[in-house]
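Every protein chain but one is kept in place in this view of the complex.
And then chain A:
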Amino acid sequence: MSAKVRTPEEIAARVKALESIMIEKGIMTTAAIDRLVEIYENEVGPQLGASVVAKAWSDPEFKKRLVANATDACRELGIGGLQGEDMVVVENTDTVHNVITCTLCSCYPWPVLGLPPNWYKGPEFRSRIVREPRKVLREDFGFDVPDSVEVRVWDSSSEMRYWVLPQRPAGTEGLDEKALAALVTRDSMIGVGPVAAP
């Protein structure tokens, strides 16, 4: 266990050293790495979660199924898989605001949100969001939650993956699912930001 913090050049060289050995040992290939990267750069991202939210806003029966069993409801839309094998959607209301975290590492619902942003995985957010969530939301994300609204922080300590169903904004009555999905931000499904204004 080394106490030395490596430079970016040292990390890159060490990763390449391990990569080259693991390619020779039959554990990795560059083609498989490229495919994995392509999936999480271009295919699996928060646009998938946004489509689920838009459907829930448009279809009350789907919303009931989503809140009852998010894994099964997402599968109806062909969404699911790695790091979202067991998902729970938590619903924001006029009196409840939800926010997700993983204080012990970086757990996050990949099938609906893609890979987490670096701040979600870093020590600053993970340490403070369970202790002073209102202050973090206000000071770090510019997002005010009034004291009358209960703040519920979901710490993903098991393989259950929580994510937030934000409230449908006012003035969106005429919008179809595609237009609604465009309003749903990644941050609104983590619980650190609002949905976009219509």
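Just so it is clear, a contact is a pair of C-beta atoms (placed from the backbone, for glycine too) under 8 Å apart; a residue touches a chain by one contact, two chains touch by 3 or more; residues count from 1.
As a working rule, contacts and distances are computed from a predicted model.
K.L.:
The chain that is not shown, which UniProt protein name from "Na(+)/H(+) antiporter subunit A1", "Nitrile hydratase subunit beta", "Nitrogenase protein alpha chain" or "FAD-binding protein" does it carry?
P.N.:
Looking only at the record, the undisplayed chain corresponds to "Nitrile hydratase subunit beta".
K.L.:
Residues on chain A that touch the omitted chain in the whole complex?
P.N.:
Residue positions of chain A that touch the missing chain: 1-6, 8-37, 39-41, 44, 80-86, 88, 103-106, 111, 114-115, 117-119, 121-128, 130-136, 139-141, 147-160, 162.
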